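The structure follows.
A single protein chain has been omitted from the complex, and every remaining protein chain is retained in its original position.
And then chain A:
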Amino acid sequence: METVSALRVKSLYKVYGNRADKAMELLRDGAHQDEKLAGLPVTAAVVDANFEVKRGEIFVVMGLSGSGKSTLIRMLNGLLAPTHGTVEVDGVDITKLKPAALRKLRREKISMVFQHFALQPHRSVLDNAGYALEVAGLPRDERREKALQALRMVGLDGWADKLPQELSGGMRQRVGLARALAAGTDIMLMDEAFSALDPLIRREVQDQLLELQAELGKTIVFITHDLNEAMRLGDRIAVMRAGRIVQIGTAEEILTDPSNDYVAQFVADVDRTRILTASAVMERPLGVVDVNSGPRVAARVLRETQTSAVYITGRDKRFVGTVTADEAAQAVRDGKQNLQEIVSTEYVRTVADDTPVADIFAACAESPAPVAVVDAAGRLAGVIPRVTLLSALGSLSTDISENTATPEPADVTGAAPAANVTAAPEVPVQVNAQAPVRLTGGPA
């Protein structure tokens, strides 16, 4: 079962208009939409889309309005029939299904959340949440129970008897979400689901979705025109332009390695401090000492690396703490044999490797030595010196045109500028002068 993708889309086209067949031929021969199709009365909404969505993943399709993303999502559950190509749901090609079979598939496998909520205004919140179950023919009591359960998940169980109009926009969309959850399908399609909400509410509902997703592990295809939303929600992101998917990758891949100018421009004004994580900006720690070594080893490493503290690791490279030069010297004088006694977790701050860069500033400011980055297993993954963080930010906030002209190293953004300033360490002010830094993290 795990071997089959939840969704698989192969060379999918949707061309509107009378001469769709002719246009298809041209498109398949590689005609660029704007050039050869100019004479034909057609609109190519989706051109040669290919992707797979894995189970339990949030796959975001991002593009401006008119880029074909809404058409694309409607072909995933057969609301629109493609002009060409296949859509496989759990290995079944839905483009070949008869209407009744298609309806059955929608009831059992794919639910949907809509931009303007699409609730039935004449029926209660509870009835709306249970709509999919009603369509599926569940008995009334069972239906209401499940619907109430779904409403509880989104925190609206106290509103079951209200009409949708009596709820705020954010609450209405949570009803839309509850309706999709109550359907109990593995796949959820979300079409600009949060775009009609104001920013603060949107943030709230996004958080709620992520919480629910952590618990339920649905396969979600999420459509949005908002890059920040895409970056926040998406395990992987497909960027669409004029009907074509121009890049598919993780948020970080798209940010650090845009496949073309269009993607680069799109990502130019995203708040990268929210997207880049500690692991993207961290560096290799210079001085690492095993906890079972003696203070003399620590003192020697400190001398060699000319740093103020060494990072002490235990079994399996688990991070234990730090020892400063003073502590090491004192231990040598006291004749202590083991670092275990003097290792401390007070001196440097520790952050998880998936912490957004925006949330590292405080730790960095408070920590006299580079912040330690630990992974999920507690191993020391790297360190972030203050200088690295600031210079990484500096490169983040520079104009995108520079970035595309001189491509950044694919692995770590800001590694190059960081290397430059090692000549003058501990002088962040100078770095500040070189590249304007927005410590506030820019528009959130």
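Just so it is clear, a contact is a pair of C-beta atoms (placed from the backbone, for glycine too) under 8 Å apart; a residue touches a chain by one contact, two chains touch by 3 or more; residues count from 1.
Operating definition for what follows: contacts and distances are computed from a predicted model.
Asker: Pick from "Alpha-E domain-containing protein", "Glycine/betaine ABC transporter permease", "Thiamine pyrimidine synthase" or "Cysteine sulfinate desulfinase cysteine desulfurase" the UniProt protein name of the chain that isn't shown here.
Answerer: "Glycine/betaine ABC transporter permease"
Asker: From the listed residues A:10, A:123, A:300 or A:318, report the one that touches the chain absent from this view.
Answerer: A:123
Asker: Among A:13, A:131 or A:194, exactly one should touch the missing chain; which is it?
Answerer: Answer from the full complex: A:131 touches the omitted chain.
Asker: Touch as defined at the start, partner being the missing chain; which of A:4, A:40 or A:163 qualifies?
Answerer: Only one listed residue reaches the unshown chain, and that is A:163.
Asker: Can you work out which residue in A:114, A:262 or A:347 touches the chain that's missing from view?
Answerer: In the full complex, the listed residue that touches the missing chain is A:114.
Asker: Among A:54, A:104 or A:140, which one touches the chain that has been omitted from the display?
Answerer: Looking across A:54, A:104 or A:140, the contact with the absent chain belongs to A:104.
Asker: Identify the residues of chain A touching the omitted chain, counting contacts across the whole complex.
Answerer: 77, 79, 103-108, 110-112, 114-123, 131-132, 135-136, 163-166, 179, 183, 189
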